[in-house]
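Only a single protein chain was left out; the remaining protein chains are all shown in position.
Chain naming follows the written order as A, B and C, and within any one chain the residues start at number 1.
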Amino acid sequence: MKKTTTKLKIRYSETDQMGVVHHGNYAQFFEIGRLDWINKLGISYKKMESEGVLLPVLSLEVNFIKSAYYDDEIVVHTYLIEKPTAKIKFEYEIYNSSNELITTAKTELVFVSKKNNKPIRCPNYFLERI
Amino acid sequence: MKKTTTKLKIRYSETDQMGVVHHGNYAQFFEIGRLDWINKLGISYKKMESEGVLLPVLSLEVNFIKSAYYDDEIVVHTYLIEKPTAKIKFEYEIYNSSNELITTAKTELVFVSKKNNKPIRCPNYFLERI
Amino acid sequence: MKKTTTKLKIRYSETDQMGVVHHGNYAQFFEIGRLDWINKLGISYKKMESEGVLLPVLSLEVNFIKSAYYDDEIVVHTYLIEKPTAKIKFEYEIYNSSNELITTAKTELVFVSKKNNKPIRCPNYFLERI
Partner (left out) sequence: MKKTTTKLKIRYSETDQMGVVHHGNYAQFFEIGRLDWINKLGISYKKMESEGVLLPVLSLEVNFIKSAYYDDEIVVHTYLIEKPTAKIKFEYEIYNSSNELITTAKTELVFVSKKNNKPIRCPNYFLERI
């Protein structure tokens, strides 16, 4: 299925006193990759949210293989794993500028109605574009 | 006028590769001090916001005197500077556990109606408690 | 094995535009729980690090069950899962103030020498206290 790549530059504020990117920041990188994936599908996540469809995270799994450093240019690869239902699953790989795999991850999210906070099926306009 | 003190413990994730707390995190510390000041006045900021009164920040001034380190216990002193109108001004001092002054700051905030995003006067129940 | 509990209050800055704590902040909560677990063992993680033993995260798994909100008081329960070798595994449960389980998580970390960045066995003074 569809795959996208998103470039990011590591910020100074993302490092910690070990001299590497703090592991807690990677959830942001996957989110940026995932929202970029959705936007590249031709869907504005911003608009989808303002129309009442939220996409909160149900689970997150990350494997940290190598460190990332201040000023590194990293690339987030985002993959859709299967046809979404009420849930949507992504996998991620992050590569550094030497093309080394530094992190892999999986997330599961759920389509939710803003009105009543209940799960809903993946919108048709979303399914049609996959 | 009223002054409060709020204790905080520095988180590992708040450090950067210089080995000290990243300067960008202090805005959070002042916010925690300020919201604690409001809560100690007997007003729930959470409730105030849910009732439609927001309090965004207009300006922030910080002087960084000494560094803070992972695991430090710091104390945020929060002062109200003058009677609030549509605006409310706080000053802050942060001390480390050796009682050294490490940071001073000022913020100016504005009471805003959630409905139309316009400035409003400080609520009466707020003024009465000062 | 040993279990500790750590209280935290949700910060305003930890919320996102869904009105709940952004999922990316939970890695910080687990880290605070884990470092508190180590400190309550009678070991200063700060000192351990300054003596050249680092403890980076290898993997992180999180299940998000319920949302947390600004001003919530949450409790992080941290468990050691098995006797550490070069690796150390923790599990976590976070409860809100209504004592509802809101998040579960697992992390695997590795003891590393600061000098050469190589894995090392869990220090004896650490093992003796478990």
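Definition applied: a residue touches a chain if its C-beta (ideal position, glycine included) is under 8 Å from a C-beta of that chain, and two chains touch if they have at least 3 such contacts.
This structure is a prediction, so every number in the text was calculated from the model and none was measured.
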Just to verify: which one of B:58, B:81, B:101 or B:127 makes contact with the chain not shown?
B:58
Out of B:9, B:23 or B:89, which is the one that touches the chain we can't see?
B:23
Omitted-chain footprint on chain B covers residues 17-18, 20, 23-25, 27-28, 31, 49, 54, 56-64, 67
Contacts of chain C with the missing chain: which residues?
12-13, 15-20, 22, 24, 70
What residues on chain A make contact with the chain left out of this view?
11-13, 27-28, 31-32, 35, 44-46, 69-71
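Just so we're on the same page, only the chains that are shown with their structure count from here on.
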Core chain by centroid distance, with centroids computed from Cα atoms only
C
Report the chain whose mean Cα position is at the greatest distance from that of chain A.
B
CA centroid of chain A to CA centroid of chain B, Å:
32
How many angstrom between the C-alpha centroids of chain C and chain A?
23
Give the residues of chain C touching no fewer than two other chains, as numbers and ranges.
27-28, 31
